[in-house]
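Provided herewith is a single structure, encoded as structure tokens, for subsequent inquiry.
Heads up, one of the protein chains got dropped from this complex, but the rest are sitting where they should.
By written order: A, B and C. Residues from 1 in each chain.
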Amino acid sequence: MSSHRDLTIQNSLVIFCDLQVGFQKSILHIEEILDAALFLRKSARLVSIPCLFSEQWPEKYSHVVDTLEAREEEIFSKRTFSLMGSPTASELVVSKKRECIIFAGVQSHICVQQSVLDLLANGFSVFLVTDAMGSRRSIEHTMALESMKQEGAIISTTEAVVFQWFRSVDAPYFEEFQHLKRPQQ
Amino acid sequence: MSSHRDLTIQNSLVIFCDLQVGFQKSILHIEEILDAALFLRKSARLVSIPCLFSEQWPEKYSHVVDTLEAREEEIFSKRTFSLMGSPTASELVVSKKRECIIFAGVQSHICVQQSVLDLLANGFSVFLVTDAMGSRRSIEHTMALESMKQEGAIISTTEAVVFQWFRSVDAPYFEEFQHLKRPQQ
Amino acid sequence: MSSHRDLTIQNSLVIFCDLQVGFQKSILHIEEILDAALFLRKSARLVSIPCLFSEQWPEKYSHVVDTLEAREEEIFSKRTFSLMGSPTASELVVSKKRECIIFAGVQSHICVQQSVLDLLANGFSVFLVTDAMGSRRSIEHTMALESMKQEGAIISTTEAVVFQWFRSVDAPYFEEFQHLKRPQQ
Partner (left out) sequence: MSSHRDLTIQNSLVIFCDLQVGFQKSILHIEEILDAALFLRKSARLVSIPCLFSEQWPEKYSHVVDTLEAREEEIFSKRTFSLMGSPTASELVVSKKRECIIFAGVQSHICVQQSVLDLLANGFSVFLVTDAMGSRRSIEHTMALESMKQEGAIISTTEAVVFQWFRSVDAPYFEEFQHLKRPQQ
């Protein structure tokens, strides 16, 4: 199994799964999830780690929330719950040539879980940013974490990932990083 | 160990354990359990996945609750806590020729646990639908999950299972599925 | 690792660790623990499973609580926290020639944990009766369970163990068993 020790700025790819306008009303703790996701997004951009944003069935659930400032070339849509079920999405992920995938988004037990299990089966290391993940109901989120852990996903949080990238207060961009607003809840 | 990725409509069998009238008063959160079980039942029927319903000692605990609409040929009774302890029940389960067993019902620490451990020992993959399971006391349910997990049962929830069956919004019957009422709590 | 499936009336030994008068004031949820322990005690006696009761430093902490009706030959005292640290106690446990040890008592993180790890290292299977175990503080109990689980102890509860012994409503003594008062909380 992989370790947080393997995480570097050079081998990381961040995937934000289905953080769309259309899911906002139904997900538990969505404000805290988006707050943590925004912190992860800004941290990744600061150190030039690539980000991808999936949109599930955008005709129905609309687009990624504006606050995350997803750029067009970072967004892909899908109709399978697993992002690896769409050849375009799957090729996009593979084309980034990054072994460690930092995974955030919703819903933990549907699109997140199906994507994460496929990524693991394809040899990626997957780090679950649990404070930037959620489901409609609490039990669905909790049990999905258990299930993904059972298959080798690594449990993490936004700050645990980001501080692992920096490793030291002397790292490039760490000073700028300290001005970012941290997740509050 | 098996994975949610192995789950298909073709290899799944759903077992509802002892969801009988006679247990309703004593089980914690029985309404939520039956609510989730009903959703699982309707979803399975929609995609023609076979279901079985066990009845523990029906002379004492009466029959499966009406709302689940169990058909006579889907029901079997037992006097051992494990459904694999009854040759009739065991043969019925085996006769379905399905490797993946989706398991729901009560009580998590008695009939569910004994059945699940026997099923695992007989080579089946078992997915625990934790939101459709319960015991008289909270600690009994929680610790039974731990114990079954220790032996290789896979942690899940109703929606995690059902969305794994569909895999895509383009799957047959997905449109009808969207009209089903989801578990609320 | 062992399984609840291995548990039989013939291969089980129940150990009640340090359920003494002198610990009663300091242990969290002591009434529920004693309630569950009493149910386990009575069930074991009904099917003639041997029980042992340890007393830690009885000069200071006094004797096993009366309600458990421990007989003199079932009691042994110790000064090491692990009951396997005392040759007399260790020989007594071994002399019972039972592979499966059902373990209850206090404190989860001191005498229980040290005893359980020694029993596991000596080749016994150990089933933790978590509803009949406790510590002074909640975190101590919870983390001790994690720690013992990490080393192969099996998570259980009183009813999970006892119903595994019976396996069927047709088992000898099951009718008498149904008259026992079950743990309430």
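By definition in this document, a residue touches a chain if its C-beta (ideal position, glycine included) is under 8 Å from a C-beta of that chain, and two chains touch if they have at least 3 such contacts.
Keep in mind it's a predicted model, so treat the numbers as computed, not measured.
Among the chains on display, the ones the left-out chain touches in the entire complex are A, C. When the missing chain is restored to the complex, the residue among C:S90, C:Q113 or C:Q164 that touches it is C:Q113.
Of the listed positions A:Q20, A:S43 or A:T157, the one in contact with the omitted chain in the full complex is A:T157. The chain not shown here touches subunit C at positions 56-57, 79-82, 85, 109-110, 113-114, 117-118, 121, 136-137, 139-140, 143-144, 146-147, 150-151.
Within subunit A, the residues in touch with the undisplayed chain are 1, 3-5, 130-131, 149, 154-157, 159-160, 163-164, 166-170, 182-183, 185.
Note that only the chains that are shown with their structure count from here on.
Viewed as a network of touching protein chains, the structure reduces to a simple linear path. For the pair subunit A and subunit B, the CA-based superposition corresponds to a rotation of 90 degrees in steps of 5.
A simple rule picks the central chain: find each chain's mean C-alpha point, then take the one closest to the mean of all protein C-alpha atoms, which gives B.
Inter-chain centre distance (subunit A to subunit C, centres taken as mean C-alpha positions): 45 Å.
Among all residues of subunit A, none touch two or more other chains.
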